[in-house]
Every structure is written in C-alpha cells, then in structure tokens.
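In what follows, a structure is listed as structure tokens, so that the remarks can point back to it.
Only one protein chain is missing; all other protein chains are in place.
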Amino acid sequence: MEDTELHTVSFKLNGHVQVLQVAPRRSLTHVLDQECGMKSARVGCGQGDCGSCTVSVDGVPIRGCLLFAVQADGADIRTAEALADPAMLAAIRKAFKKHRAIQCGYCTPGFMILAEYILRNALPLDQAVQTLSANLCRCTGYSPIVSAVTELLALRAENGCGP
Amino acid sequence: MIGRSVDRLEDDDLLRANTRFVGSLAFEDMLHMHVVRSPYAHARLKTVIVDKAAMAPGVIAVWVGNDIRDLSPIGFRRVPDRDLLQYRQRLMALEELRYVGEPVAIVLATDPYLAEDAGRLVAIDAEILPPVLDCEPRPDSRSEPLLRGRNEIARIEKGYGDIEAAFAAADHKISISCQIARQTAVPLETRGAIAVPHAHAAGFDLYGAAKVPHANRQELAKILSLDIDSVVLREGHAGGGFGVRGELYPEDVLVAFAALRLGRPVKWIEDRSEHFLAINHSRDQMIHLDAAVSEGGVIAGLHARLATDQGAYLRTHEIKVSDLSCAFLPGPYRIPAYRATATVHLTNKTPCGTYRAPGRFEATFAMERMIDAIAAALALDPVEVRRRNLISAAEMPFERKIEATGKRVVYDSGDYRQTLETAIEAFDLPELRRAAEERRREGECVGIGVAMFVEKTDTALHETVRLELASDGKIEIVTGTSSLGQGMETALTQIAADGLGLPMDAFRLVRGQTDRIAQSGGTFASRTTLMAGSAIHEASRIFRQKLIEVSAALYGVTTGEVTVHGEGCCIDGRSLNLLQLRAALDTAAPDTQLVAEADFSSGAMACPYGVHIAQVKVDPDDLSVMVEKYHIAYEIGRAVNPDLVRAQLLGGAVQGIGGALMEEISFSADGQPLTISFAHYVTPRTVDVPAFDILVLEDWPSPTNPLGLKGAGEGGINAAGAAVAAAVEDAFGATIAPRRLPITPKSLFDLLARTDSAHTRASWPARQGSATEWDSHFRNAADDTSSFCRGINPAR
Partner (left out) sequence: MYPAPFLYHRPSGLHQALELLSRHKTDGVILAGGQSLVPRMNLRQETPKNVVDLNRIADLSTLAVVDDVLEIGAMVRHQSLCWDAEVSGLSLPSGFAQLLGRMAGAIGNLPIRLRGTIGGSLANASPKAQWALLSLLLDADIVIENAGGARCERYAEFLNRDGRTTLKPGDMITRVKIKVPSAHWRYGFAQLAPQQNRPTSAFALAAVTLQDACVRDCRIAVGACTPVPCRLQALEDWLSGRPASVDGGNDLADVAKAAVRQQAFDLEPYLEHLAAVAITRAVAQALGH
C-alpha cells in the first residue's frame, strides 16, 4: 500500500495557522521538521523514551514522535522556537545558558518544553525533578538543568506570576 | 581571557534551534538510504533477493555486498599489526553474517518512509550457524568459533621490572577478577550522513561529519578511489560524541557510494534501534589481577590478564582499547614490576570501539578494586594503601617504561599525594565517613568510596590551525577539530582572544570543514583544547605580528607605533577596528591576506589526574543504589574556562554512574541483542543524579604545551565505576566486593545470596596457570565475595 491517501490538516503552530496535506503515517515531529521547518522538532528514539521530540500540544508536553500529524488537526502547537509567553521563553533561555544546562543542545528544546510546563503550573521542586526525568540528556549530567529550573521557579515565586 | 568562565558562544544558536543537525538538512533532488541488516548473529549468506524491493514505489536502486565487492573494507587509523587487517569489516556482508545489524543491502528511494517499506521486501537467504558469544567458547557449547580453533585474534603484552622476583618475595599475593559489561555512549542524536555529489567533477561533500573529519576524508577518498581534495567533509551540529560518533562507519561510505553512482544527494539517518545494533559498542572486558604486596600494603608487582570481547570485526580502532587498558592500568601507582597480557576475541556481536575514557574506565575500575582488596585483606585504610603506593612528585616526569598505542607512557607532571590530601580536606572525607558509619549504625546502608586515576590527553597527532582576517572584519579561527557539545568554540576563541588581546566577538570559529584547512588530528582523547589551543596560541602570536606589520605599512608608520588594542589596532594614537582595517586594506592593497597558520605537535602526552569520592545509599530491601553525593578533584594544569571543565566532569561522572549502576548491552543465547531501545538500555535520568562538589585544580601546568593545558573530557567518567563500586562495598560494611559493572539490584541480590550460602575466599592464590584455567576462574569469580556473611532482610 502506498501513501495515496492524504489528509488535510490544519493546526496552529507557534501562533500561526498551518494547513498541510499529510499522509497518515507521518509523525508530528517529522512534519514539524520537514514540512514546517521547525528545527527544534527532533527524533531521538521514536519510542517515547528520550523526549527529544517533546512539543507542547494544547498547552501540555507531548511526545511528537508518538503522535501522527493527522491527529494534530485543530491543535495549538508550540515548539521551543516560540513558546506562548515570550518573557518566559527569554527567562528559560537565560537560565539554561547561565547554569550550563546545554552542551550538544540536541535534547535542549525538549527540556525547554518541560521547563515551560513546570513554570506555568508552578510545580513544587520534587515534582519538577520528576517531570524533568521524562527526558534524557547524555551530556550535562542533568544537575545544571535542575539548577536552571530551580532558579526559574524561585524567580516565578518572587514575581508572583511568570518570570 | 584564559581562566574566565565566560558564557558559551554555542548556546544562543542551540537555544533558538538555529542549528545544523544533519537530520534537518535537505538538498534538492535528495534520495534517502535505508540499510537492510542481518537478522542473524551468525549465518552463511547464500543470496539476497532484492527484486521485489527494486520494484517498490519510489525506489531508485537496491544494492547488496556483491555490487560493491571492489570497495575495500574501512581501514584502521593506525595499523599495529598487518595481520589484523583481515578482520576489518566490509561495507556490506558478502559470504558470512557475523552480527545482528550487519549491513546486507541498501535501498535508495525518494522518501525515507518508502525506503524503509522497500527494505522490508528484501529477502535474506542464509544458513543459520551457532553464534560465538563468549571470549573463549566453552568446551561444552555448540558454538562454532568464527575462526578455526579459537576466536582469539590478538595478544598484547606489556611490562617492565622483574615480576617473578616481586611475587617470590611478596608477603601477600592478592588476586581479584573484575568484569565490565558491554556498554555504549548513546548520544541523544543518532548518526546521520548526507553525501552531495559535486556537479562537474568526481567528488562529493559529506554532511554529518564529526570527530575526525580529516582522517575520514582520507579513508573515504582511498576506498572510493578519489582524489583527496574532491572529498569534502562538513560538520554541522553534532548531538553528542563520546567517542562513538564520527568514526568512519560503513553507512558513511555507502551514502557516498550511492550519491556518486546516482549523481544525486543521498541522506541516511540512523534510527535508535539501528543505533544500538550499528554504532560501536565498548567496554566488555574481563580483568584478572594478581598483586604481590608487602605487609604494609605496598605493591611490589602487578600481573594483569585481560580479555576483551571485541565483537564481530575490527573497526577503525582495531585493538586499541585493550592496549590502552594495559597501558594505563597501573594508574597513579608506582608498581615496580608490571606485566600485562590482553587477549582480544571476536564474537558474534556488534564490533567495539572507543567510548569516553576507553580502556581507562575499565582499567581504573580493576586497579582501584585491587587497592580496596589489598586494604580489606590487610585491614588497612583504603586511602592509606593509596598513599603508600602513589608516585611522588619528585619522580615526575614519571616514565612508565611501557607504550600506549606505540607512544611512551610518561606522566608529565603532578603531585598525586598533594591532590589526594587536597580532596580529603576539601570534601572532608573523615566527616563523610563518620556520617556514613553513623547512618549504618542506625540501619541504613550507606557507604563512601574513594578512587584515583590518571587520564591521558592525546598528543599523538599534530594539529594545524589558521587565523585569517575575513572580509567582514572578523578573524576566522579555522580548525579541523570538532564540536560535539563540549564548548570547544568558546574555549578556543578564549585562547585566541587571549593571544591577540582582542575581545571574543572579534573572532569567528570555523570547524570541521576539510576544505578550509589542510590538516587536523580531530577531536578525541580530550585533545582539542590542548592541541588546537596550543596551535591557536602560536598562530595568534604570528597574527599579531602580521597585524602590526600590515597596519604599519598601510599607514606608513613604524611597527613600534602600532599596538593591538581595543577592537583592532591603535596606530599612532588613532584607533582602528578590524572592519575598518579590512576596508582600508581592500582599498589600498586588495591582495593583502592577513593570515597566520601554526602547527603544534608534542612528543609527550599530558596526564591530568584526580580523585573521585562517591557516597551511595542502597535500599536494603530492593537493593537499588542511589548515589547521594559525588565529589571530584581534578588536576587540569590550566583551565581555559573553569565552568566548562566542571561541566565536562559533571556530565562525564553521571555517564559513569550509568556505567557503574545501570548500563549493559545484553544478548540472548542465540545472539539476538536484547537492548535495542532506551527502555532496555537504562541510562541515568534527572532523579538519579547526586549532589556534586567539583574542585578544578591548576597546581601542575603541563610542560608539554605552552599554555600548560591538560584535557577535560574524560576525567569525569574515568573513575566513576571504581568510586561507586567502592562505595557500595562500604555500604555493606565490606561484606561483599562488587567487581562486576554495572552493579544492578539483581547483581547485588545474587552477590548477597552467594555470600550467604557459600564458602568464599578473601583472596585467591596467585596463579600462573593456563589461559583456560584462569578463564574458568573468571566465570566463577567476577563478583567473588569475601568471607563474611550478611543476610538481606526483605521486610525492612
């Protein structure tokens, strides 16, 4: 069987509506990367284990490699290029940089998506660490990522809402 | 700028996903390659039937081993013995399938999904043979050795001193057997390659390069019979290297072959399950040590016997890892007499290569376990036994009188004792031990482990760099070394900025492009900052001089009236930035190139070293091990960017904790790999990470290079297996001695069960027996336990 059947899919990507023709078997990650030019959409394992593909779908972190693009019809998708709150995005970038939370950078977008979720929901630190455990990093040893998120949570608490 | 923890230049692009990872690159008219792999561990290949695949939608070509018979196998970067060349891996299998994952056919199609569809239609007709899965096939097994008789293909012997006399005179002979499971690096980005054929001449650009682009260029040109200048390797971003990425693998040659044959760009992206089958594995050593020891715990002689399960073929690193294990096993200890014998064995598994601290992670584990065994046997403090055996500062530089991969092992500088005492004081080891003991008294299972190590920063190859004033007024630092996430762009730019006295934003680093610089040794063995950095240091001196001369000529002043200053030059009181200078040059003397090239080589390796102290807590019921605290003191000579050094140590240590407690590649009895996903190959996650305390020491600059540098990449992982194992042993009050990595809860359960039930020995008699004899010891005795018993209480 060939991919003769194409579906029209429309979703909001980083605030802009995208309309695409996709074969059902194409993953959201594949489509975001190859069709939409989102370089943060990356496959690390294709099994949901590593989280390199994590994107925000309707406000929650989702494994992009386990979602067919056709399923995202009507969804509000955010990638690490443009999180919903620009101030929060800037703060996350700043904290990641400051705490050396990046080495090769391949897993970084996925961790940024998790960080945004943690901040938006003001998770307590132990839950934040559990949440960050969803994704793999092989370079940094994680503790810089945890430091960055810890600082962001503290800033958020100080400022009442949003860093 | 050297010595400052400036922000990384790499980060802004990485945080904005302004990246060039090979997976997201695309070229017009590009085809996609899918590799059909052997489903068998061992089989005689009869035919590969490709007709159906060739007819499948989108397929442009399907090729099998026979179609590329004339292409030679991938060579070694160093040929230690021409006899070994027969064990190289062909690009695709011809007559025999030797491991699950061995390339059998390639499919080229217009779309990666279609390529995989067609790959499923390739049929492999083969006669299945029993696999060889152990170093020495057991006499009772049905396995048919890969080679007639036995599967040992190489033997490495090293040594010095009178070992027999040392053992004859020893008060004690202490023996241990250690084992390190098969592991691999698993960078988060899998491999990938895109070959883009040149339009008007034979040749191609290869994207996705890393680690050693120049060496790979040479090998690709050789295999494909091309002029070396017609092969261009291009490095973009690379999602982690750790030794495994960037070696030349069959797939790299196959994309290039296909692109040349079809005249179209060809892309291949490895998927994760392929990655676990195809990328180099590593470790997988058994190490048996016999030590001749005095009453006071001083080692007079050490006899090491190693066996490495090399997998199915020899790849670019041939038998190097075993060689490194033998060479660095004595570590920071004097050891007046030493003999090492390593045997290398082929098995029906994925071939092995280097992985961060290759040979040293294994050797340090065995050596440090031996020191702890000596301490236990003689009722001495393990730290005191280390003190009594350390090489002293007065003996530096210390000549080991053996070679590592053909180079003399000379420890360049340092005071091991001083560093040990510094670590003990800084981390308050006595207090750590006291607190652990108190917690043990209260029923917790907590322990402290100390390990020492000597690393090696490779200087075997020379390194050329060029500084060049570009048309936009930036000084380009052109190097063939590679960015794998470690922050080399930042560190090397700091060295250039320091050398020229200009701000970091005056520079742009160009890396991993083989058409931009003629030579590079590459990025491995922690060499980049030392080698490329030293060359940059020299090049910036030359560049500075040229800058002054050119500016003086341009403005008709003497060189004495020009200083390098601010954003460029100060000429007779007038400031000029580099862009203005470039513009002035373009007007007045357009042919003037402001270029400085320098080449650095060093006869001697630099040897950073350090101390790891781990604190672990074992759950007495389920026997899971949590590393609570981790301390590293690391002597690096001079830290270009201390934060980046710390980042390397921390990241390496966590990878090492994975190697100590979790990571193991395993196979079924018929040679099927059981660990082909992250669900089965367990690596650390955030919840597994301890609190860190890292001390970067700069007390002993290396005399091997002008800046006094030593490498940073591998000191974090080197002793992690040793320190964690020692801590686990301590947590059980030394009633068990874990000598096999990883220390999983199940392995601890078995170890404790054996301690409960069996007769055990504190140490073995030293044996000079036959290989078979000691090999049978290996099987029974990795994880041998000492004579105390302790039950586990499932209900606590």
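Letters are used for the chains, namely A and B, taken in the order the chains are written, and counting of residues starts over at 1 for each.
In this text, contacts are C-beta pairs under 8 Å (C-beta built on N, C-alpha and C of every residue); 3 or more make two chains touch, one makes a residue touch a chain.
What you see is a predicted model, and the numbers here were worked out from it, not measured in a lab.
A.B. asks: Which of the displayed chains are touched by the chain that has been omitted?
C.D. replies: A, B
A.B. asks: Looking at A:I62, A:I77, A:M112 or A:L152, which makes contact with the chain not pictured?
C.D. replies: In the complete complex, the chain left out is touched by residue A:I62.
A.B. asks: Touching the absent chain: which residues on chain A qualify?
C.D. replies: Where chain A meets the chain not shown: residues 1-3, 5, 7, 23-25, 27, 46-48, 51, 54, 60-63, 65-68, 70-71, 73, 114, 117, 130-131, 133-134.
A.B. asks: With the missing chain put back, which residues of chain B would touch it? List them for me.
C.D. replies: Counting over the whole complex, chain B touches the hidden chain at residues 112-113, 116-117, 120, 271-274, 621-622, 624, 661-662, 679, 682, 684-685, 687-688, 744-746, 749-750, 753, 792-796.
Convention: only the chains that are shown with their structure count from here on.
A.B. asks: Using mean CA coordinates as chain centres, what's the gap between chain A and chain B in Å?
C.D. replies: A distance of 30 Å separates the two centres.
A.B. asks: Flag every residue of chain A that touches chain B in the complex, lowest number first.
C.D. replies: Checking each residue of chain A against chain B gives 2-3, 23, 25-26, 33-34, 38-40, 42-47, 49-50, 52, 79-81, 93, 96-98, 100, 102-109, 112, 129-130, 132-133, 136-146.
A.B. asks: In the complex of these two chains, what residues of chain B are touching chain A?
C.D. replies: So the residues of chain B touching chain A come out as 7-8, 10-19, 21, 23-24, 26, 57, 113, 185-190, 237-242, 271-273, 484-487, 643-644, 646-647, 650-655, 677-679, 683-687, 689, 691-692, 716.
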